[in-house]
Structure formats: structure tokens, C-alpha cells
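A single protein chain has been omitted from the complex, and every remaining protein chain is retained in its original position.
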Amino acid sequence: MTLDGRSAVTSLVSPRRAGGIHTELKLEDETFLTDDFLRQLINVGEVDILVGLPTHNNAKTIRSIVQTIQSGILQAFPRERAVIINADGGSRDGTPELVTGISIDDVRPTSNLYALRTLHSISTKYGSTPATGVALRTILAAADLLRAKACIVMFPESATIESEWVSKLVRPIYRDGFDLVTPTYRRHKSEGLLLTNLLYPMIRALYGVRIREPYTAEFGFSGRLGSHFLNQNGWNDGTSGAGVELRFTLAAITGGYRICQSFLGEKERVERRGADLVPALRQTVGPLFSALESDFPVWSLVTGSQPVPTTGNGPEVLLEPMRVNRKRLREMFSNGVAELNSVFQLILSPSTLAELQRIAPLGEDEFRYPAELWVRTVYEFAASFQKSVISRDHTIQALAPLFRGRALTFLIENRNASAKEVEDNIEGLCLEFERLKPYLLQMWKSRE
Amino acid sequence: MPVNTDALWYKDAIIYQVHVRTFHDSNGDGIGDFQGLEQKLDYLHELGVSAIWLMPFFPSPLRDDGYDIADYNAVHSSYGTLEDFHKFLDSAHQRGIRVIIELVLNHTSDQHPWFQEAQSSQNNPRRDWYVWSDTEIRYQAARIIFLDTEKSNWAWDPISKSFYWHRFFSHQPDLNYDNPAVREQMWNVMKFWLEMGVDGFRLDAVPYLVEREGTNCENLPETHHILKELRRKADEQFPGRMLLAEANQWPADLRPYFGDGDEFHMAFHFPLMPRMFMGLKLEDRKPITEILHQTPEIPPSCQWSLFLRNHDELTLEMVTDIERDYMYDMYAESKMMRLNLGIRRRLAPLLNNDRRRIELMNGMLMSLPGTPIIYYGDEIGMGDNISLGDRNGVRTPMQWSGGWNSGFSVAEPERLCAPLIQDPVYGYPAVNVLSQKESEHSLLHWMQRIIAIRRSTGAFSRGSIDFLYPANHRILAYLRQLGRETVLVVNNLSSTAQAVELDLRPYKGNILIEMFGNNIFPRVGDLPYLLTLGPYQFFWFRLRRV
Partner (left out) sequence: MREMIISELTQALHELARDFAHFLPRLIVMLILAFLGWVIAYVAKVVLRSILRLINFDKLSENAGASQLLTKADLPSATEVLSRFVFWVAWLGFILLGVSVLGILGLQEQITKFFLFLPRLFVALFIVFVGLLAATFFSRAALLAAVNANVPSPRVLSAAIRSIIIAFILSIAFEELGLAEETMLVAFGIAFGALMLGLAIAFGIGGRDLARRFLEERFVRRKNEENEDELSPL
């Protein structure tokens, strides 16, 4: 006799609604949850806390990450049933085996950590190439099947992770009933500029919620929110890989879920490469602009913004001086404005474009990409994106050089600023986004 | 039916722990006695027990329920005479039931003539039979056992103006085992009872016999030496009698009490018991398998003794702080239930009177390696009365019927040695032997059934144990094997239905026969063996190859 994973699962899925365009998530999709993984889930059973760990070739760091997570769980939640689920994107360095090898159970009674009960670490391979969207979907499916009350997703390369992070992300959900916990970090003022200059202010202005890190590799969510997101349409539309994390945050906002922020600690500094900007834009700004269309009924009615409850000392800014190649930024900005003129003519309003052309040739000392111009730029991009004046992906790519210009201005303005001044500058930018929201609304409605 | 003469009878025994005081009263004074106990031997025989362990019945001021002994060679007047005891002993043997009695070696009552002599003056010949000191500072490293009542291991004697040593209550002074006269006398006590025909002794508080400065005064080599000596003499003059050690220690520390098969025959496996309860609440077999994994091998002639509850509190000494807090929160929400680092409740109330859990725990008791001990009243699911002080809440009169005094005694209810349980759930009108005998599916009948099945194969009592570690951690599964007999035990520790796949590849080709209904289950093939179990359900399978 054998456990037929599939036949056990079909009873869990409600039948497909006939003739609808929207299909509910079919768990028996051929390649989605493997039989073996399902069997492992059956053995784990219902849990209270679930930790998701998407990996790809992380053998160097994964052991200590998992052990840190384990001690975090055992310290803060020794009596709760917990599981660590590794969604692996085709590692070839033995990452999954390392994860399952340090599972805490009675088969391997050699763990150094003292545990009241079994703490499974299980692993599944969701594909042969890494795709964060599929990894997250796997984790959500597992959380749904195991009826986890609180779930967190952790980043497998965080060298700065501490065991308290588990508690900081889980406790608001488990004890205080929140649905989404986004982190805040201590990071350098020149890092995360896309977040501070675009994503945070724009989401704040449009959706009315002040989430400092709406796109993040580490966050916590309740089982309720996870199941809601899992069952939403949108997994099969081919763009499921890009920016799922952002769409998750937006789904929490539009669904009226309770959101809070929790200060974790120092953010892992990932190796920086110039080629990362366009993929970053694709994963964040692209999904954001796409979401504006379907979320229009929500954000069109919101005015102002509300802070979310925050635990810990709030985001912290490190002020140590860091080298950034300003000349290059300025060059790329002005080259972009010059070379992409034909594209910008289709996207931007004439006045905005003229203004950009005016500041492009300015020297380093005089160069300034003021907040208001930047906000107008972004909003016009959003409106053009929605109307698909050119291919949407090209719209996103075209934003890259302009962002560089804005980043340069931000760096210059904050070169000698104190932590508080940096925060004030960001706040000022946010208010500018909020102030010009009617402009976006007007553009949105004009050519509909 | 005469008692079988197998020297290792204690391995196959099913032991029934009973206190003569609260079992059955024959003379109407409200206190149980030996004649009354004798009258109930048929009940015990029918239940299927093969040995009775009697709690202390020697003369005593009863300040510790008989563990404070005032005369080692007599029977307390409330329970009858030596003659009565002898007669009871013979009746038991006729039914094939052996009798194990308690012997408190470590200390006597302060009312014992020996102590009264010893304290009368510092020059008395018996002075040295106890441990005296002018100061309280000796043996500082020794822990206090009865934390809730005692503040020190030394007590002041106003008569001889010095301190005497007591590991338990202050009215129980410790005997001085460095004195050869004491050792000689205690052997004579044992011999007295062995000559009468008693089959074995439970030796109380054996780790504490000898004290030495700079140690914790437990498990010392001198203690083991004394015990080995007693064993040697018993083997010489009374072969086939059994010595059972009461030593609440970690398994590694318990191991020396078996010696090389030349010390104790049996010892209680104290650390396992709270972990069984813990595993049940956690719905995780980890605590149970871990402690058994840490349990050392014992000599082939020795046997562990397993129990779920006894007359004492459910002790949480041998668990970590986290585990203790967990057990308190899960099983003893009210502070009144907690005593001396333990929980003073009976089996049924601990398990919320849940018949399935009671069956599961008994199933594990009967199938894990060791001789099972049933505490009187647990076979019908008796309740407890925690408002009675100390540990008396679990020592209430046996409930025989729904009638007068529950059939325990014809005396006036106010004269009973302890009040009967009266609440609507556990009270004697609801829970009693008579009504359970009438009911086909009562707990009593179920206990009879499972005892009979346990006795039907030597794999349980003498077989090896091999744990299976299925990925589903809520399932505790193991194989018991003796010669060519193999039994598979699968327990579902969780409150919800479970599916489990077992790796039975070494047993491929065997047909499984479920032992309660004797129905055949599918044969073991190449693939993992799938079983589904309801909440708290367990299976015993005999593996048979045709």
C-alpha cells in the first residue's frame, strides 16, 4: 500500500467553477506540489508557526541561518508546533540536504539545541531555476495546507540575521493579531534608494499606508492573509515570477488586513552591481504600476496616509561615508535624457520633458532633480504605463536613467545630513507625492 | 493454583499496587484490613494480575501513611494480625498471585523503640543506630526532598540536645548504615518476612542509605555495597525472591542499582512516566523516544518496572525546567494540584476522564519494555480528592459498588479512614467495580482484556525493543521481539486522526494480525506500510509469516 499524495489532495480542492475566466488555485496542478513534498507535509501535520526559506545555491550560509532560526523559535516559542520549509530553486551545491540534515527530531538526536518537541525542516524543489514567485507560492500552499497561524519568510543570505528576528516577525501576528509584518532595518542612507524615493512614497500616497519596506525578502504574515493571497487570481498569467513580494503587500493593503512594522536590525549588504537596477525596477515598479489598474477603486478614494503600528526603534540610518560614483550617475542620467528623447516624447508630458532637458546638461554642482519634478515624472510614467503607449516593459526600462538622476540628487542633498535630517527629507518627498496625487488621478481618467 | 517456580517470574508479572488500608474493610471499623483484602483476591485474580505490591502495613504512628515504621516485625493493629497476614499470603499463593511488601530501609519513625532508646542519652547502646550531629552544617550538598514541608535535612532533638539526620520528614530519622549492627538487624527483618513466604520487597528510598561529607549523599558506592550484600544473602537462603528498588534518579544513575545482576532485580523507570504524559499533550513522541534512547542496557536477569501513577505525586524531578513548566500548565492548572515538584492527581483526572487517552496510556504501559504496575482503582478509572492534604487525594477508599460506603466498609461514613469520592463524574455511584462488571464495554473489562493479551506472548515481557521512526512524529511505533515472535505496536499520540507510513522492509512477507480482534491486516510488501489511526488510537499487531 502506498500513500497516493494526489488522491489525498483532490478532496481538499473545490471544483473548478464552470465557464469562468478566473480559476481557483488547483493544488493538483501537475508539477506544482510534488508527491514527495505532500507526503512530507502530511507527516508534519498542523503547525502554529511556519518559516519559509527560498534558496538557490546557498550552501555556504544556509546551515547557520537554519540554526539561528531554530534557536529563535525555541527561545521564543518553545511549546508551539513549528516547521521550517525550504523551497529550493534547483541548487546544485546540496543546499536542500543541508537544511533537512539539521531537522530537530528523535531520528537525529544529536542537535545541540534543547527542544521540547519535534521541529521539522523539510525541503522541496519547485523548479530548476530560481523564481521567487514560485517559491513564495509553494510556501503559501504549504502554509495553507498546514493551517499555520503565523508564517514568516526569511532571506537565506542574511549574515546579519539574529535569532530574535523570528520573534520580532512572529509575535505581532501570533500574539497581537496582525496579518502582515514588514521589517524595518538599520541601513546606510545611500542604500535602498528605490524604496525611499519611489516605492515607499508612492505606495504611501496612493494607498494611504506608510510601509517603509513594501518590497522585502523577510516578512511575516498570518495564515489568513496567506490563504487569501494564494487563492487570488494571477498565478497563471506568466508574470507570476516578478515582484510577488510587492503584490503581496498591496494585497494586504487592499484587502483591509492589519499591517504593522517591526524593527529587526542591520540589513544584509548585498553585493552591489550596476546591472541590478533594471531587474529591480521590473520586480517592483512594474508590478506596482500593473497593480494600480486593478486597485484603482481602492487608491482613487484614499486621501492622505496613516502610519502603521511599529515596534522597535523604527528604521535607523547609518551615516558612515560611503563611496558612490556620482559622476557616473549624472552621466547616465544626461545620456539617458538625450538618447531616449524619442521614447520620452511618448511617455512624458511636454513640460516635464522640457524641464528634464533643461537640467540634464547642468554641471555636478548645479545639478538638481527636484522632488516635484520627480513626482511628476513618476506619475506620468504610471499613467503612460497604464495606457500602454509603448510596451510596458520598455516603459519600465526607460525609467532607469531618470531614477539615477533622482538618486544623485538625494545623495547630494543628504551628503552631510544627520539621521533625523535624512528622515525629514524622505518625509518631505512623501508629502510631495501625496500632494500631487490629484495630478495622477486626472491623467488617469483623462484618456480612459 | 500454585505459584510457578520460574526464577524470572517478575519479568512476566502484572503487578497491582494496593494499600490494605483503603482496599476493603472486613470488621466494620472503617479501615481496610487483611481479611478484607483476602476476600477480594478473586477480583484480582479475575482481573489478571499476578502479583500484589502492598504498601507499608507495619505498626506506625501513620504520620506518613505508614512509611514511618515503629515495628518491623508486626502488622498494624488496624489492619489485623500477623496471623491474618499469613492467611492472606497463603490464599494469594493458592490463586497464583505473588506478594511483594514494602520495606523502608532508610529510616524509622521517631516512635520506634530504637530511636526512643537512641535519643534517651548520648551513651545509649542504640545511639549509634542513627546519625547525630552537634551542628547543622554537615552534608550540606544533600538536597531536600520534601521541599513543601521541610527546610533542612537536620532536625533538633530536644531530649539529647543534638541534631539528627532525616532525608524525609523530620519525624523519620535516618538509620546509620555505617553501623554493622544496623545492617545485621535489617537483614533479620528481611529474613523474618521471607521465611513467612513473602515473594519480594520493594525497598524504599535506597539511594539515601549512606552519607558522606562532600557528596550529595545519594547513590554512594557504600550504599551499593550494602545492597549487594543483602541480595547475596537473599539469593543464598531464599532463591526466587525479588528485590525492587525505589530510586528516583536519571537512568544513567539508576543503572548501578542493577549491578551485574547482583543487586536489584527490578527498579522503577521514573523518568519515563512524566514523558509519557508530556508526549501525549505535545502530540509528539520525541520526549518518549529520547528518554528510552538514553536508558542504558541492563543485565539480562533484570527488568524495568513501569507505571503510570502511584501513591505519590507524579514526580517532575527528572525533567528540565521548561518541561516542568509545560507539565504544570497542561496538567495542573491549579496550584493546589502541585506538590513537591510533582502533580498529585490520579490517572483518570489527569487525562480528563477521556476513555481513549486512558486506554492509550495503558496500552503503552503494557507494551513498552518493563513490568507494568497498576495502581489500585485506576483499572476502573477512579478520581481523586485534591483537598485532602499531602498525597492523600489519590489514596481514597476503593469503590466496589454504588451502595453503602461504596462497598468498602459497613461502618458509618464518618468513621471511614478517608472520605469517599462523591462528585457526579468520579463519585462511587458512577465509578465502581460492580457496575463495570455488569457493563460489557467498561474500562474494567477492557483492562482485563488487555492484560490477557499482554500475557499471551513473551514478546512484551521479555522481548527486545526496536523503535521505528516514521516521519509523522505523532506516531510512536516500535517492534517487540522474542525469539520468533514479533509484535508491532503503533500508537497515535494525537487528538486527531493520522496517517503513517512505516518502513517494515525487514519484515516483508509478514501478515499482520491485529491482537484485539484477531483480524488479518494486509501483508507487508515492498512499499511503506500505510496505517490510519483515529484519535489516540493504538494497534498491536502480531507478525506472522505463513
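Per-chain residue numbering starts at 1, and chain names A and B are given in the order in which the chains are listed.
One rule holds in what follows: a residue touches a chain if its C-beta (ideal position, glycine included) is under 8 Å from a C-beta of that chain, and two chains touch if they have at least 3 such contacts.
The structure displayed is predicted, hence computed values, not measured ones.
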{"item": "Contacts of the hidden chain among displayed chains", "value": "A"}
{"item": "Residue of A:190, A:227, A:384 or A:409 in touch with the missing chain, whole complex considered", "value": "A:190"}
{"item": "Listed residues A:324, A:353 or A:419, member touching the removed chain", "value": "A:324"}
{"item": "Omitted-chain contact residue, chosen from A:82, A:400 or A:443", "value": "A:400"}
{"item": "Residue of A:294, A:335 or A:351 touching the missing chain in the full complex", "value": "A:335"}
{"item": "Residue among A:37, A:165 or A:215 touching the omitted chain", "value": "A:215"}
{"item": "Touching residues on chain A - with respect to the absent chain", "value": "190-195, 215, 269-278, 280-281, 284, 323-325, 328-329, 331-332, 335-336, 339-340, 342-343, 390-391, 394, 397-398, 400-401, 403, 407, 411"}
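Basically, only the chains that are shown with their structure count from here on.
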{"item": "Chain centre separation (chain A, chain B; CA means) in Å", "value": "59"}
{"item": "Sites on chain A touched by chain B in the complex", "value": "1-3, 39-40, 42-43, 45-46, 78-79, 81, 105-107, 109, 114-118, 120"}
{"item": "Chain B residues within the chain A interface of the complex", "value": "278, 282-287, 289-290, 293, 320, 322-323, 326, 469-474, 494, 496, 498-501, 522, 525, 527-530"}
